[in-house]
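Everything below concerns the one structure shown next.
For this view, one protein chain was removed and the others were kept in their places.
Up next, subunit A:
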Amino acid sequence: MDVVKAVETYITKLVSTPSAMKVLLLDAHTTPIVSLAATQSTLLSHQVYLTDRVDNPQRNRMPHMKCVCFLQPNEDSIEAVSSELREPKYADYYLYFSNILSKSTIERLAEADEFEVVREVQEYFADYAPLLPSLFSLNHIPTEDRPLYGSSPNTWDDAALGRSVQGIIAVLLSLRKKPVIRYEKMSGMAKKLANEVHHRIQSDSTLFDFRPTVVSPLLIILDRRNDPVTPLLTQWTYQAMVHELLGIHNGRVNLTMVPDIRPELSEITLTTPTDPFFQAHHLATFGDLGTSLKNYVQSYQSRSLAQSPSAINSISDMKRFVEEYPEFRKLGGNVSKHVALVGELSRLVDRDRLLDVGEVEQGLATSSGYDFKTVQALVTNNAVPAWNKLRIVILYALRYQKSQTGNIASLINLLLANGVSREEAGLVYVFLNIAGSDQRQDDLFSTESLLAKGKSALKGLKGVENVYTQHNPHLSQTLENLLKGRLKESSYPFLESSGTNLGLQRPQDIIIFIIGGTTYEEARTVTLLNQEVNSVGTQILLGGTCVHNSSSYVEMIRAAAKKFPPSVYEPPPESASNAPSLNLNLGGVNVTLGGPAGTGLYRTSSDNVGMQTEGIKDGVRSLFDKVKQGVDKIGFS
């Protein structure tokens, strides 16, 4: 289930006919898809010499070029292509649509084709952006104009729902999967989407007429609200970090904000198929990345030594040089790209005190927790940007929603006193109302069940590999249960009551779709899991309405909250009796194993962590210094 390959196959096929000079017309939706799946040279080798938007009125007449259109069958694109057909600018038209065309749309196009220039009309289901082999996105980043939520956090915006159904249908068709569907029970949106997708599969049964497999593939629809923590965290692996700090949009990163950036690096492409270094290290942690980059720079250095005057003495050396030179230059370009990128990342980490922030975040996001005083100190620290303070407080509120309501209120007051606007500080309560513990169905912080506590305590004793990557997204827990056949049908019901124990089967193809956007951290989990379980033959594909970083996620919630009833801005009603009773249940174990800061075992593990933190931090810093020195030596930056 490689979505990159699936889309590539579609795109290559559609640009390869006819064999003549071609222009490729795209719309706002398909442009990023094509740019992710095909390079300029692929297009050129298929004689595509011109790529343009179908809604661009400035296009010149080229009566001798054939035209290939790849469009989403939405109202705007159909209108644009109809008016193009009424006054054709090119010779023949090959129309490809990224989703199912209705009969009336075909008639409408036929009516517009007065010149009889259309040669082909086909549906190619490349209707999603393939970001990684196991990650796709529907590229729907919610804004106030294009919302995801309706009038409450449990209802869809109609257009967004239609778009999501189409996207999932396209994914299924491009991979030839006819799945059984499960959804997260607490989410009304997940249930609605599951129903719509199911209905669509039934009504277009001719398209979904595949040979049944031994075990049906599984589509599992999740809601971001069940895990609001993952998209809020600072990221410490390469791809996720770049997206968090700079933003990756359809495989491109804008570096114009970077000080002293060279003009050719102001916008870079960062996709795994086009960049071997990125391919190898996009999942690496920041520390490992430093080592790899250093090696990369050194290998470049050694190769550039081979090109130095002393190394080229004869005609044969020179021949070798000339042969290797283009390759060498390419390598040089790539090295400077990654050096610039990683340099900027480390600058931002330094500037925004992200090492300190990240440590607290990781504590809050995992079962270990973090004490109130440090959080307080961080919020009052002037060196930490207001944005990071807000995130920390939201995390703190999500973590201690029930047990420390008083602390949450005082932290909000501290935020207001420390440069965070009233509107933004209000978001803390919005998060609690939208994705608080009453809205979630699972034990997000592994604090509730004894077993989970025991496990995390054990982990604490063994010591963690890296403070900054302690957090495992909730998705990994869900997947683990799913692979072991332990995912409860009561919380993740099947859409149609099958009557049999489908839930006990180990699914072979799992497609996860997260309403409200997924993250690169989750993509990393899925990719690693795929590598791990590959021998067993389970494949997992992750997708979402978009891929979030913390700012896009908070922005989505901020925009959505404006439409919700105004009560979302108020503190959630806390049943005061609830928190103590929970503690009572845990009894004596609570004393040794955690809870609010200050018990024996917890302290020791925390100290351990602290020590390791220092070590790892030092490691990272020294690595960066080394890399920088190396780079300076070559005179590269």
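Here is the rule we go by: a contact is a pair of C-beta atoms (placed from the backbone, for glycine too) under 8 Å apart; a residue touches a chain by one contact, two chains touch by 3 or more; residues count from 1.
We adopt the following convention: contacts and distances are computed from a predicted model.
Missing chain, UniProt protein name, picked from "General transcription factor IIH subunit 4", "FYVE-type domain-containing protein", "Sec1-like protein" or "Chromosome disjunction protein 3": "FYVE-type domain-containing protein". From the set A:154, A:539 or A:552, the residue in touch with the chain omitted from the display is A:539, counting the whole complex.
Considering the whole complex, the residue from A:28, A:121 or A:348 that touches the absent chain is A:121.
Looking at A:137, A:166, A:216 or A:334, the residue that reaches the missing chain in the full complex is A:216. Among the residues A:28, A:50 or A:416, only A:50 touches the chain that is left out of the figure. Although one chain is not drawn, its touching partners on subunit A can still be listed: residues 1-2, 5-6, 9-10, 13, 21, 23, 40-41, 44-45, 47, 49-50, 52, 59-65, 86-88, 91, 101, 103, 106-107, 109-111, 113-116, 118-126, 173-176, 178, 180, 206-207, 209-216, 307-309, 312, 315, 318-319, 321-323, 325-326, 496, 498, 500, 502, 505, 508, 534, 537, 539.
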